[in-house]
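A single protein chain has been removed from this complex, and every other one stays in its place.
== chain A ==
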Amino acid sequence: MQVGGFNNVNQIGALAQQNQLENLVSVSIRGWTNATQQDLLNFISRKTRISVRNSVVQGDTITGYVSPQEADQLVKFSGYRFAGNSLKIQKADGGNPNANTNDTITVLRSVLLRRYNAQTRMLDLGNLFNDPELVQHGMAPKNVNTQSKMFPAMMKVASKEPTMVVESINLSDNNLRDVNGVTTLAQTFPHLKNLCVANNSISRFHSLEVWKNKFKELRELLMMNNPITSDRLYRTEMLRIFPKLVVLDNVVVRDEQKLQSIFRLPVEQTQFFFEDNGLASSSTDFVANFLNLWDTNRMQLMGLYTPQSQFSLSVDSSVPAATVPNAQTTPTFGYYLPFSRNVSKISSDKTIQERLRMGPEAIYEVFGSLPMTKHFLQEQPHAYSVQAWTFSQVQGFVITLHGHFEETAKPEIDKNKSSQGAPASRGRRYNHGFTSTANVKLSPKSFDRTMVLVPNPNGSIIIASDTLTIRPFCDSAWAKPPTASQLPPPQQQPQQALQPQPQPLQPQAQMNVPLSHTPLNAPAVPGQLQGTVGAGVLQLPPEVQAKLSPIQLELLQKLHLETKLNAQYTYMLAEQSMWSYENAIQGFRNSANNLPAEAFV
């Protein structure tokens, strides 16, 4: 079954050229939807003695080729009854079959754009049956069958419109008996916030099951005038199918604050943590230099390790779920496994003992046996996360780095060339030994590396402990996908790889109020689009800034981004709510409509 038929465009183009050489023209046939393509062609050739060649299905239309004379005859059969419908046969204009598909796309696109309101981010797909434009082009859905073809096509066109940011969709008055014809809505607009399917004939919960857990941000649903709403279990079922539904048919069915707190962790994940500013700059420098040498010349690193230094690596071979973005499904750890000291997997004490390396020589033996790598700290700073904190017992600090690397070449030291007189001519490639080529295929990997660093009195640094976890590659959790309502990232100096955002640990308890996650449904400021407009970095007078702790400054910045209030009002709001983010946002919501216009940036 073809969906939309746009994947046929190239094929049609080729056919069109070929057919034009043979001097054929194309005809389009509609109104055959209750039968198969072959049934229709058989029917036509029986009735008209004309065989339609090279036919292709596009949506609800079959396009085929006949000679010009045949085309004239064929058009006369338009209106013929077939499988309970009357056929609609047209000559395609100019013999250019591409016109048809492009035409379809153009019409759908113009319909979509006409029905989209950028101000409200609403796409109104109500009452498509009577859309004059669709009717005029014979594309208006006449029944469930044609609808199930037209709608996916429409969604496909919509998904290619980057300018359309859709938060709300109206599907009312579409004679929907179920949502099977419009299921693709969930793929095209997974972040939909509001959906209206009022005035349809949806009567069974089962048909909505395809949307279970699909619209994870669906907040409001309108289903008035559907038989389903009179079911005793209607509310319970809707709550079950849409886990984050707050408003159902204009009735509040979930406590929004409670809902958000349930699906949220106490703090929002950030990319970096440094206990203080000094640590921020020194550890970012250290990490950048270390990885640079790790990629280019590992021998150069050996000066950082003393005879007491320890290194070990462990392989975490558990494969991330398929729904983790870009997760490797068949990772290979052939080069790492001989050194892996994952004590949850290894039972032999002797092995655990052997795989802990102490002193530069023993450590380098492993370093040299690992594949050559390339890290992307400069190119993709967002792909790395760092935490650094002081470690008083060693008078040093701990740095943990999470990220990924590419394996660029085989290890320098070839473990598999056993020194026991193996002929040199038998390199790895012809070695049918333990490591099969599949096992040592080079590929990207994700990793976590933790180092205990001790500064020397002379200003140098030694690595007391170095543990490395190698795991299958996948996208990181801290990388926030850009959403429509996201703000521009903080100013980045291009020459600096990592821009730490230091947050000192505050010993006083009350300063450590965790800042909670931004609510999903921030109040919209009247007359202003939410999102990247207006709010930027908060400018405070220096004398005010001097009195505030970094945590307070961050709170102000968050409030400012959230409320779009200017500096003065943001500060007032924070003061009045005792520097609690939750209280401030609540207070803002209660009074937003009474604030003067100049309160906003």
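The criterion applied here is as follows: contacts are C-beta pairs under 8 Å (C-beta built on N, C-alpha and C of every residue); 3 or more make two chains touch, one makes a residue touch a chain; residues count from 1.
Here, contacts and distances are computed from a predicted model.
Novice: Given the options "Probable cytosolic iron-sulfur protein assembly protein CIAO1", "tRNA (adenine(58)-N(1))-methyltransferase non-catalytic subunit TRM6", "2-oxoisovalerate dehydrogenase subunit beta, mitochondrial" or "WGS project CCBQ000000000 data, contig 00016", which would UniProt use as the protein name of the unshown chain?
Specialist: "WGS project CCBQ000000000 data, contig 00016"
Novice: Out of A:Thr48, A:Ser203, A:Asn225 or A:Thr450, which residue would touch the omitted chain in the full complex?
Specialist: Looking across A:Thr48, A:Ser203, A:Asn225 or A:Thr450, the contact with the absent chain belongs to A:Thr450.
Novice: With the missing chain put back, one of A:Val315, A:Val440, A:Leu540 or A:Ala584 would touch it. Which one?
Specialist: Of the candidates A:Val315, A:Val440, A:Leu540 or A:Ala584, A:Val315 is in touch with the missing chain.
Novice: Determine which one of A:Leu265, A:Met299 or A:Met572 touches the chain that has been left out.
Specialist: Selected residue, touching the omitted chain: A:Leu265.
Novice: Name, in rising order, the residues on chain A that touch the hidden chain in the full complex.
Specialist: Touch set of chain A with respect to the missing chain: 213, 216, 232, 235, 239, 243-244, 252-256, 258-259, 261-273, 275, 308, 310, 312-318, 320-321, 323-325, 327, 341-345, 349, 352-353, 356, 385, 387, 389-394, 398, 400, 402, 446, 448, 450, 452, 464-465, 467, 469, 471, 474-478, 503, 505-509, 511-512, 514-515, 517, 520.
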